[in-house]
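Of the protein chains in this complex, all but one are displayed in their positions.
When the chains are written out, they are named A, B, C and D in that same order, and each has its own residue count from 1.
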């Protein structure tokens, strides 16, 4: 991953500010554009591949959601940008996928960047950048590639379920952000499960040798998620505090609700973070406990047999005159003594709770 | 637990905002509604099962407390919600039990969510969500199921003890919140006892092998309690700061008092948190100390008998010419030498304080 | 201690707010009331047992300090409270000794709660709650039992030393708080000595087995002191910031001075806290160092004698044909070899700095 | 390095404030001055060695960038300083290279200090101080020695690429700062790679003995980078907040963009910091795991052979009457017994998962 990033920065370094260069690695063959145009009574859905066909929706009275997939088609996006009159920095930020979540207020539009999080097949967290432009009667959204978390939203627009068809573009932006945030709950929940499984593994001694690296990876994942989610709180907060006419008083309650959800997710992340941080300690004590057990076995074996071997050694000596050697029952008496020592030792270790 | 949560989020994901779905697992067979209607001189108590019977109390001059138990009866609550004219998000939050404590101010009512904490039979902390609607002359409260911490409040209303019967609905909300907060003290106190017992166990070496997991569980419990209690401070603070006519100047002192209690609880939680965090270190030193002891036993046994065994080995050799073997007192002299070595070793270890 | 606390909370749970219940465990047989009434020229000191005798001092022109000892006499304090017209919550807080330091401003009086800290005979820190009511011409103080840190203040009033006799009641409150804060220095100083002694013990290996528990206790003590002292800064700060006529501009400098002292104490506490937190690490390295030493002794003994014993074993074998056995000087040559090995080992361990 | 620093401070101690003394160690033989003078249509580039030749550019209508290399030529810089009328403290700060990033606003110019970071050949991070003076129509920049990150900027001015030729001096300052910040991304990326490599090494056990020192060095590097980058956020923030006429409303968006980049870099630094801090723990568990393995080998060997040796010792004894010695198959039976013990031990250790 580090290599990929290096590549990206290289692409950008020393560039004229406002230069639009796609810094991601996903390349869709074709630009894929969805358009949803609706008002309370009417609804149109179009799938386009040419940006110029979207130009007609600028300034229309109905609400329009233009969803672009394929940030590698920079030229096309530039065309759109020119028509909709974006600031050059906005265009640059849309295609530079290493943005942190942020909001830029311009006179007649809002530019919002956030991170869509989901798990891929290998249970690795993928973070995809999604940008939104909120204008008077339209929301433009930009994604790296097809596939997203907005299917329920599409369905709701099509079927006029909920109040989305009766509200303005600010409400549309809200439902899109809300869909992204709802997915965050999935992410942290799976993270929570991972941590618990991991804890159980460590405790049961099933942990393989790469425990410490797994913990390190978990830490990295948590930090990644944190970085995607935490700045979004500030973004939502600034939408709420903004007195721009684009955001109606009516939708504020909804943004407040998203904000509450984000706080909830954030709290969970911080709790998981603390839990992970203490997993290492837990693992350390497990190792030490195991070593204690190993040492006990060694000590018990050695403490019992070393003295006995010594006694046997004594009567293996070749002195001319060792009186015990010649008594008839010496050998059996010796066995008796050794068994007494053996049992004595066992009792001693039992009392010390080593057995 | 993780499984249950997963389930809940699944239920919600992609839903239209403002959709009321109960996310908890408790299902009461029947909705159970208590109504307390009172003023300084009169008092009525009713137990109902149909929400529509409560509609008459809206807008009455006397103070009414409507207490609903059974959030799984979403339909009924929706009816109530419509009559009392709640915002759809309020309805959604009442039945979604994964809220964090919060307050939403609407024009003519306050919506307060908090967590009622209590221990179940297994000494596990249960966190139940309770929502309050504070209106001009009424307080509505919503609980997952029957059983709560408000018995003393009920008694006080019935017997006109204290000033509750002489005050407005804002005071009623205060006494209900105060009852919940009073229970927090029980929680942290039992937590404190647990920590102390645990500390004693670790120190006395009575700690079983699952110490590190128990500590982890205790951490999790503290974090859970923290998450329930800390946001409530902000809630109370915003009630105090609010200049809404619903909160009279007279009751502000009482809310201030609850706030002080919450600060006290919070401080205790943070102290317990620090204590738990250092329990792991304490346990680690205990393990190391034990290992030290094990090692000492091994070292003492080995250091004493290995040299002696060596000596015995010498005189077990079969060389033709070993002069010592043929002296008459060799054997006894050797015993003498060995006893001297033995005692010397003991003195040496005594001096090192290993014995 | 935990048990005592549990008891206290139980006493309170579910009570009507504003109910005065003494939550401490000290019960003085009799209420003991001291009254100091003075102005620049006159001075009266009285020792009373009946609160009604203090009523005459309300509203007098001279400055009056009424000091009550014995919070278990709740009824009497209630009588006083009624005469002096306190808010019910004030009365409740005076006798509930688990308050954290705080200030409540009422229209014509200030209510201040703080903690008087001192060491008992066993060098355990005792925290006793003291409450003050600052009125126009009087200061009332409430203590759990007799015995306090105000003797120097009494003396100063009697002998008209310093400016206390020439100033208003706000200055009297200042000198009382100042006396309490002065004692904090004693507390932290003894704490500092304890930590240093402890450090020396650990370092010298004189530490007994309960080191980790002692450290835990020290932590607990620091946290207790912290909790008593830190909120007081906020209290003093609010007195300074208050624009109530009760606090004259002239005394502000003095309160500022107390504030500076509190900051000084707080800084010391935080430094001690850090020192204690690292004591555990220090202890851990001490244990590990000791284990290292033990291991070295074992390794040296075993490494030297095990090979030698092996050699002796070789020549104890009973093969028919072992040529070395029959050479005349074999035995002495073998001794030579063994001594060379022995010395070689010693040199080896010397070089490794294990000896 | 410590030695070098010591030297520098000595040079300065006790000096009159405002005394210009170069505190770095790089001495360029000659002062090297680049001048870029341009407007939308015209462009001049000059390479000078005498500061007085730059004086003509003060107050001209075209935008001028004067870039000085070689801070050891203090006298020359003083001349420039006098002509451009800097505050003595500005002059002092330009040549004192131990400044932290800061901005000082004067009436008609801004003084900005920041740190240019780059890796030298040994992959060591070099931090070079660069100071900027932003005046009405000019930007002066001061570097310790030749070689910088501004080549792309020079090219852009020469070729009129981007908007730099059409904007004021505030935009020129922005592109210069932006070039520096772009390099920060390289720095943190290489740091990230280092950490990951290091982690892999530790985990694979390839870590050499100086792991803990390498970690310590990495910590030091992170702290150094942090100290260079973090204060710059405040600098950019104050440029944004400033209402000085030098900064046009138009460029604010660009400074906002740099600010966002800095936040991004800062977040990465803090993540890397956390990762490094936990590397030590990871290393510690690796060590403990290794010791566990060593102990297991020892314990297995000792536990197996010590009892067997004891048995052999028994039958090496010279008692007159040991019946087993004279049975014909004793020797082979004994071998059988010993093999059974041997295999039993192996099974035991297998079950304990030590093998």
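What we mean here is this: a contact is a pair of C-beta atoms (placed from the backbone, for glycine too) under 8 Å apart; a residue touches a chain by one contact, two chains touch by 3 or more.
Because the structure is a prediction, the values reported are computed rather than measured.
Interchain touches from the omitted chain, evaluated on the whole complex, reach C, D. Only one of D:47, D:241, D:326 or D:351 touches the chain withheld from this view, namely D:326. Between the chain not shown and the residues D:125, D:152, D:263 or D:280, the one that touches is D:280. Only one of C:271, C:333 or C:346 touches the absent chain when the whole complex is considered: C:271. Touching the chain that is not shown, out of C:166, C:248, C:292 or C:328: C:292 (per the contact rule at the top). In the full complex, subunit D makes contact with the omitted chain through residues 2, 5-6, 9, 12-19, 87, 89, 98-100, 102, 104, 209-213, 215-216, 219-220, 223, 227, 277, 280, 283-284, 287-288, 290-291, 294-295, 297-298, 301-302, 305-306, 308-309, 312-313, 315-318, 322, 324-326, 328-331, 334. In the full complex, the hidden chain is touched by subunit C at residues 151-152, 156, 161-164, 174-175, 178-179, 182-183, 185-186, 189, 192-193, 196, 199, 203, 253-254, 256-257, 260, 263-264, 267, 271, 274-275, 278, 281-282, 284-286, 288-289, 291-292, 295-296, 298-299, 302-303, 306-307, 309-310, 313-314, 316-322, 354.
The rule is short, and it goes like this: only the chains that are shown with their structure count from here on.
Residues touching across the subunit B and subunit C pair largely diverge in numbering: under half of the numbers involved belong to both copies. Centre-to-centre, using mean CA coordinates, subunit C is 43 Å away from subunit D.
The geometric centre of subunit B is 26 Å away from that of subunit C, both derived from CA atoms. Looking at subunit A, residues 284, 288, 291, 295, 298, 302, 306, 309, 313, 316-318, 322 sit in touch with two or more other chains. Chain contacts here run in a simple line, from one end chain through to the other with no loop closing. Contact annotation for chain pairs lists A-B, A-D, B-C, with touch applied as defined.
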